[in-house]
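In what follows, a single structure is set out as structure tokens and then discussed.
Just one protein chain is left out here, and the rest sit where they should.
And now, chain A:
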Amino acid sequence: MSGFDNFNTDFYQSSYSVDDQNQGGYGYSNSENPYNKQYGQYDYSQPTGYPSPGMMQPQQPYTGQIFQPTQTYTPSASQSMYSNSFEDEPPLLEELGINFDHIWQKTLTVLHPLKAADGSIMNETDLAGPMVFCLAFGATLLLSGKIQFGYVYGISAIGCLAMYCLLNLMSMTGVSFGCVASVLGYCLLPMIILSSFGVLFSLQGMMGIIITATIIGWCSFSASKIFISALAMDGQQLLVAYPCALLYGVFALISVF
């Protein structure tokens, strides 16, 4: 049957083309077309070529079917692992991509601005740390009576977008938006220190101005250091530090006034 030949050639490319052709094809008996099962509609009693991992987890109806000799599509190792038991599953944090060791390393890089940064730490973009820091910043602002979560988020969004455009134009290799957001979020950590000072003392005197300037310098210096090492830009550190300083200056304005 010509229809069946079509199914076979499309089979290993995408299951959805099979689905589309399947709509009219339910007249075929299952013994002739064992591979015609749609991706989403499983009849557990039939042998199937596309076991989805989600389907296979706690249910047991696949007991005999997987090991049939006629089964030409063997499930991959991870799927057989999923089907076995809970102990063999990868740990939750690893599945979610949260790696505490890396988070701690990046935090240390921010806290030691004078130490040279390693360019490879930014290879995986993780937004969990920056989210925590943003929330902590908002919380410390809340402690001093300023309910300005909206401004914090708005400014971080606009600032990340602007830095993304600028870094893409200035560097030889491009940079992804997640990487920019991640670095800028990590370097917000000293700003949290500033706003916690602001809870205890007023920041509007001369001392406050000096502390604010120091912290802005610290944030932008470490942000530019990470960007420079991750994107291999030479001779441009001050040029990257200046827009970061503008962004963190706006955050400091929120904390001070």
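Operating definition for what follows: a contact is a pair of C-beta atoms (placed from the backbone, for glycine too) under 8 Å apart; a residue touches a chain by one contact, two chains touch by 3 or more; residues count from 1.
Everything below uses one rule, namely that contacts and distances are computed from a predicted model.
Student: Between "Coatomer subunit gamma", "Protein YIF1", "Large ribosomal subunit protein mL43" or "Transmembrane channel-like protein", choose the name on the UniProt record of the chain that's been left out.
Tutor: Matching the unshown chain against "Coatomer subunit gamma", "Protein YIF1", "Large ribosomal subunit protein mL43" or "Transmembrane channel-like protein" yields "Protein YIF1".
Student: Considering the complete complex, identify which of A:128, A:142 or A:170 is in touch with the unshown chain.
Tutor: For the chain that is not drawn, the touching residue is A:170.
Student: Taking the full complex into account, what residues of chain A touch the chain not shown?
Tutor: 162, 166, 169-170, 234-239, 242-243, 246, 249-250, 253, 257
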